[in-house]
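My questions will all concern the structure given below.
What you see is the complex with one protein chain gone and the rest in place.
And then chain A:
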Amino acid sequence: MLSAFILLPVLGAILISLVPNTNPNQNRPRIIALLFGGVILLWNVILGFQFDPSQTAMQFTEYIPWISWLGFNYHLGLDGLSLPLLFLNSFLTLIAIYSSNVNIQRPRFYYALILLLSTGVAGAFLAQDLLLFFLFYELEIIPLYFLIAIWGGGRRTYAAMKFLIYTALSGILVLAAFLGLVWFSGASTFDYEPLREQVIPLGIQLWLLAALLVGLLIKIPIFPFHTWLPDAHVEASTPVSVLLAGVLLKLGTYGLLRFGVGLFFEAWITLAPWLATLAAISALYGAFAAIAQQDMKKVVAYSSIAHMAYVLLAASASTPLALTAAMFQMISHGLISALLFLLVGVVYKKTGTRDVNVLRGLLNPEKGLPIIGSLMILGVMASAGIPGMVGFIAEFLVFRAAFPIFPLQTLVCLVGTGLTAVYFLLMINKVFFGRLTESLSQLPQVDWGDRIPAIILALFIVILGLQPSWMVRWSETDATALVVSPSLLSQVAQAPDQALSLGDELSMNVLPSRSGNN
């Protein structure tokens, strides 16, 4: 069942590449891609209904032995951490395909690559084998490289190469950590579940976790490993930016939760204060850098860095509530940044510029882009954490969960949230308010095709903001299961004299979640 998420896009990509080049109907690749995107999304919704959120175990698992000598198996599974992200991936892939330029150059290659990208991301979210995760993690690099390098802006080759090198480096660090983990734990396979009970000396764990962290922090990205992201975003076309910000970055944070917290809990707790500090620095850095930008897309890109830092903050707090919050923040950021990139894309398409100093008064109801502008204001409000929208719930959960554990870092991040309002208001104020300049008064009509994806995203943002439990219920159980690791429980059982301290730690971890959810 889960293999459909991997096989269907590949099948779609093959079908698309088989469309003859001479076909007069140049829309056929797009139609096939939309069809496959739709089927995948539908399949995802069906799976969502069959999914039982109260179970902690992996569901719908698939297991095929692959390379026995390596202990490498094709093992897929779905739990509350992967399901929302999988849904986000299917959803944003469809939106990206839909919002792609109808007359795009080399359509067959383009749509095939987007579907392959979807395969890689879905596979990484589903993989229950460390090497399989790494395989999909690397698989996504090449399609994205081409998507940036071929259909990007002026400096696209530079940006794409930078992306490639950073991500490849991130990949090998992750691989080194995985190899080390399996070797030192003496496990016979790269299977995820058995490895959670590893008992490696803390010193080695710290080294392995450090390698894993640097790898994943590049991907998220967190200051000081972030420099590829603004370049990649600015040069990438709108749909690619949507995918990059919406799902690709989530691979990093998902990896943090699944492998950082899940496999190295002891070392994670040791490093957590430093991670929280790094998150705070990154949040502030992203916010300040965003204030200084003149390019709308760069503003959104730097705001991505700031908002992804909250995920790291929540993950470093690593209580069940905090992990649920991290999941929520991932989804919230996925939706909001996708919306913002889409809208910036529409503005760029209609006006030909993204410079905040040139654009003015776009909210003008007659000659401007009123609906796009309104959606933009909504997206910005959501991003700044205005109540009633998904951003507020996510950030509130993050800060509520992190504050008891890292008060100082959380306060710094709160300042970062405040700054979100500053840079986005600066942008909105310049671009959408004021008098519409003469040069911009002859804007082409925005057709509904451009608005629909943005409106759907905005609906999700509002609905999840009003009804957060629809999202929380998926991840809560598994977030708890991730922290209360089997080894911790068995330690408590085996050593009653130490149970006091460990019990304290446990109760500290578990209690906030109760108070938070009541």
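Just so it is clear, a residue touches a chain if its C-beta (ideal position, glycine included) is under 8 Å from a C-beta of that chain, and two chains touch if they have at least 3 such contacts; residues count from 1.
Definition applied: contacts and distances are computed from a predicted model.
A.B. asks: Between "Glycine cleavage system H protein", "V-type ATPase subunit C", "Formylmethanofuran dehydrogenase subunit C" or "NAD(P)H-quinone oxidoreductase subunit 2", which matches the UniProt record of the unshown chain?
C.D. replies: Per the UniProt record, the undisplayed chain of the complex is "NAD(P)H-quinone oxidoreductase subunit 2".
A.B. asks: Just to verify: which one of A:Met1, A:Ile31, A:Ile104 or A:Leu169 makes contact with the chain not shown?
C.D. replies: In the complete complex, the chain left out is touched by residue A:Leu169.
A.B. asks: From the listed residues A:Leu7, A:Ile46, A:Ile67 or A:Leu408, report the one that touches the chain absent from this view.
C.D. replies: Considering the complete complex, A:Ile67 is the one touching the chain left out.
A.B. asks: Which listed residue, A:Ala13, A:Ile95 or A:Leu131, touches the chain dropped from view?
C.D. replies: A:Leu131
A.B. asks: Could you pull out which residues of chain A are in touch with the chain that's been left out?
C.D. replies: 65-70, 72, 131, 134-136, 138-139, 141-142, 145-146, 149-150, 157, 160-161, 164-165, 168-169, 172, 175-176, 179-180, 183
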